[in-house]
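I'd like to ask some things about the structure below.
Rather than the whole complex, this shows some of its chains in their spots.
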Amino acid sequence: MDHRDITAHILAAKRRRGLSFTEIADHIGADRVWLTAALHGHHPLNRVQAAAVTALLELPAEAAAVLEKIPTRGSFDGASPADLTVYRLYEVLQLYRPALKTLIHKALGDGIMSAITFNVALERHDPDARPRMRITLDGGFPAYLPWE
Amino acid sequence: MDHRDITAHILAAKRRRGLSFTEIADHIGADRVWLTAALHGHHPLNRVQAAAVTALLELPAEAAAVLEKIPTRGSFDGASPADLTVYRLYEVLQLYRPALKTLIHKALGDGIMSAITFNVALERHDPDARPRMRITLDGGFPAYLPWE
């Protein structure tokens, strides 16, 4: 039993119980994006979190141990950009891709976040006197509509 | 003379004059991220903007016509994710990659925006009663230091 199996168990249990990732995150006191990524196998849970998720979703007994393991991360293949600054942005997509897809659809239903009706901004901020970058992507949301 | 040639002219002229992209954007009254992407060949300028940039940077006469042309966009190759929701995020990187690299380094010098000391948040907002997604990437900035 590895992370991939656990994720399948989690998605099935979640659907049976009608829980959202946000509700699970609230239940165990974690950030919902972080937790969604973790339950897709991209972050380890700590012991308490792993136990709480296993109990809430009635996962098999060995699930907790796997959820605590540091996973092999990353979710899509293909050539990657060589420049290190650019690579980090690409890595974010690689890591958080299933979480972002899941939460975008949760928030707005079926459709896409547009890359056309779209803008991006970036700014430096310095919390605790240590510089950070903040990049904000903001896009319209064309919905898929069944044809008539 | 195509977009690639113009970009080379622009980068050289910019360096000679000691101008930043932000200063060029302010000069022509455009968003600095949008303008940085445009001058890397990913958006067309309108007639007034093209003339202003050509004059400011003393570009060759035919530059303005090329800057007004709708470009062939996109800047990195390789297999892309098939799911449409995920693809749009990937497309954003593909399109704004040189602009982001340039402006990250402008803000914080040589280093990377970390994907480890990092978090991502997303939220729906509804300006003008039309739904939009906003994704915020926020990361630390480890700097490259020469070794001693």
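Letters A and B mark the chains in the order given here, with residues in each chain numbered from 1 onward.
Definition applied: a contact is a pair of C-beta atoms (placed from the backbone, for glycine too) under 8 Å apart; a residue touches a chain by one contact, two chains touch by 3 or more.
Just so we're clear, the structure is a prediction, and the values are computed from it rather than from any experiment.
Colleague: With 2 chains in place and all of them the same protein, how many does the whole complex in this file have?
Modeller: The complete complex, not just the displayed part, contains 10 copies.
Just so we're on the same page, only the chains that are shown with their structure count from here on.
Colleague: Please state the rotation angle, between 0 and 180 degrees and to the nearest 5, that superposes the Cα atoms of subunit A on subunit B.
Modeller: Between subunit A and subunit B the superposing rotation measures out at 180 degrees.
Colleague: Counting only Cα atoms for the centres, state how far subunit A is from subunit B in Å.
Modeller: The answer is 26 Å.
Colleague: Report the residues of subunit A in contact with subunit B in the complex, numbered from low to high.
Modeller: Interface residues on subunit A, with respect to subunit B: 31, 33-34, 76-81, 83-86, 88-93, 95-97, 100-101, 103-105, 107-108, 111-115, 118-124, 130-141.
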